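Note that one protein chain is taken out, while the other chains of the complex remain in position.
A and B are the chain letters, set down in written order, and residue numbers restart from 1 in every chain.
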Amino acid sequence: MEIILIFISAAIVNNFVLTYFLGICPFIGVSKKVETALNMGMATTFVMTLTAAITWLINTYILIKFNVPFLEYVAFIITIASLVQLVEMFIRKVSPALFRALGIFLPLITTNCAILGLALFAVLREYNFIESVVFGLGAGVGFTLALVIMAGIREELEFMDVPESFKGAPITLLIAGMLALSFMGFAGLLSV
Amino acid sequence: MAPDGEVTLSKDFIKGLWKENPVIRQILGMCPTLAVTNSATNGLAMGLATTFVVISASTIVSIIKSLVPRQVRIATYVIIIASFVTIADLFLAAKFPSISKALGPYVPLIVVNCIILGRAEAFASKHPVHRAFIDALGMGVGFSWALILLGSIRELLGFGSIFGFKIMGAWFTPWIIMILPGGAFITLGIIIGLINQFTGSRTVDTSCH
Partner (left out) sequence: MDKRIIKMIVVLTATAVLSGGILALVYKKAEPLIEANRLRELKKAIFLVLPEAKDYKTVEKKGFNIYIGIDENGSQVGYAFVATGPGFQGKIKMMVGLANDMKTLTGMKVLEQVETPGLGNRISEDTFQGQFKGLSTEPEITYVKNKKPEKPNEIQAITGATISSKSVVAIVNKELKKVVKALKEEEVEKTYGP
């Protein structure tokens, strides 16, 4: 039950992009086509789930064990950067087709604050291993959801007559605001 | 030589304030910009913390630029940035616990604020120390004022105060939406749109990548 709550909370109720503002850069920059958004979302979800698992291990078996909490940020960001590299090399070897679909997004993921945010939130909330992984997966799904919805709206937006000065980032931010408000409707799903 | 040098320095500083303002012009560092600006004080604190990190990181990067091999430069920069962020985080937690609590995990997230790595990579690694310092200072101040502006507007309309001082009288009903996540997006969208309108320019949508 707890696990389902964590998943739903990360994916919908406290959506990473729309409530915590994590992963805004790709949200504003990349989300122009639904298909690209979906691929980007899947690549990110994959890395997020993996990151959640590995940073949990690092936190538990290195940072806590050797009592060096002050290395948390350095350790996490190095882990994430190396992880993304490894995933990139691995996918390129194993499935060139998948690499063509996801490859170009992988380098962008390192600087996506949603990944580091995920690792930090998982530590802050004192999740155990399984909870961390589910949290990572949920956050990834939430990120994908927000990205795809935004891309869908922006595809329609192409045909709209947006004032010149609001084109690009400003209109995207305004739409994101509406989305964030509508996602608030999900609040309360979790309460007793 | 001297006057020329001064002109470059002041240019290095001023471009961050307006023409290349990280928030309003370059749409960088959105995550802290939106997340912590529910009050002017939080915006100021985040601005100062980020300014500290960007200045320190740029200065160090500029000093060691000739020592670092090209292939590992990003890794080195990231370690340097993460270290300064840890220092800023520990300092806030020790000296200003309430601010530290209000900003929460958004302090460590300065690590992935694209402004900092961006300045290290695009400017500090190619310019002498004094210019790197001034450039970083400009970017930090530019980032800070944008955050304070956003924080003040949201706090004024959402709580009726600025920096905790009551501005609006009892007649004022706070606009709750302004302190909700949705309000952050909408306020920033309107600010950037209006600035574009009045300056007749478009946002350079560089993003961090």
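To be clear about the criterion, a residue touches a chain if its C-beta (ideal position, glycine included) is under 8 Å from a C-beta of that chain, and two chains touch if they have at least 3 such contacts.
Quantities reported herein were computed from a predicted structural model and do not represent experimental measurements.
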Candidate in contact with the missing chain, chosen from B:T50, B:S83, B:N113 or B:N196: B:S83
Chain not shown: contacting residue from B:L48, B:V68 or B:I195: B:V68
Sites on subunit A contacted by the missing partner chain, in the whole complex: 5, 9, 13-14, 68-71, 74, 125, 184, 187-188, 190-192
Subunit B residues that touch the omitted chain in the full complex: 38, 67-69, 71-72, 75-76, 79-80, 82-83, 86-87, 90-91, 93-95, 97, 158, 174, 176, 179-180
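FYI, only the chains that are shown with their structure count from here on.
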Whole-Å gap between the CA centroids of subunit A and subunit B: 22
Subunit B-facing residues of subunit A, complex: 18-26, 28-29, 70-74, 77-78, 81, 107-108, 111-113, 115-117, 120-121, 124, 163-174, 176-181, 184
Footprint of subunit A on subunit B - complex, ascending: 27-28, 30-31, 34-35, 74-75, 78-79, 82-83, 85-86, 89-90, 104-105, 108-109, 111-114, 117, 177, 180-186, 188-190, 192-194, 196-197, 200, 202-203, 205, 207-209
